[in-house]
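With one protein chain removed, the remaining protein chains of the complex are shown where they sit.
Our next item is chain A:
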Amino acid sequence: MSLAKPAMRGLLGKRLRFHLPIAFALSLVAAAAFKYGVTEPRKQAYADFYKQYDATKEFNNMREAGIFQSVRPTGE
């Protein structure tokens, strides 16, 4: 029974040469996925919201609902 001599050296280097490119690639993919899946849609949502936003109208709605202490609804 004569087996082949196993690899005695360069084990870490071999592992790194295999795993590091994969690690970098996956990290980049994760970052890109988060950017285009989360942050870009979120920025768009905020932009769309404020395009049609009338601050005075919303303020008056809130005032009539009675949530403020400084300005009470117009009836009182």
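Note that in this section a residue touches a chain if its C-beta (ideal position, glycine included) is under 8 Å from a C-beta of that chain, and two chains touch if they have at least 3 such contacts; residues count from 1.
Following the convention adopted for this analysis, contacts and distances are computed from a predicted model.
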{"item": "Per UniProt record, name of the chain withheld from view [\"UspA domain-containing protein\", \"glutathione transferase\", \"UDP-arabinopyranose mutase\" or \"Cytochrome c oxidase subunit 4\"]", "value": "\"Cytochrome c oxidase subunit 4\""}
{"item": "From A:Leu11, A:Leu26 or A:Met62, residue that would touch the chain that is not displayed", "value": "A:Met62"}
{"item": "Where the unshown chain meets chain A, residue by residue", "value": "42, 45-46, 49, 58, 62, 65-67"}
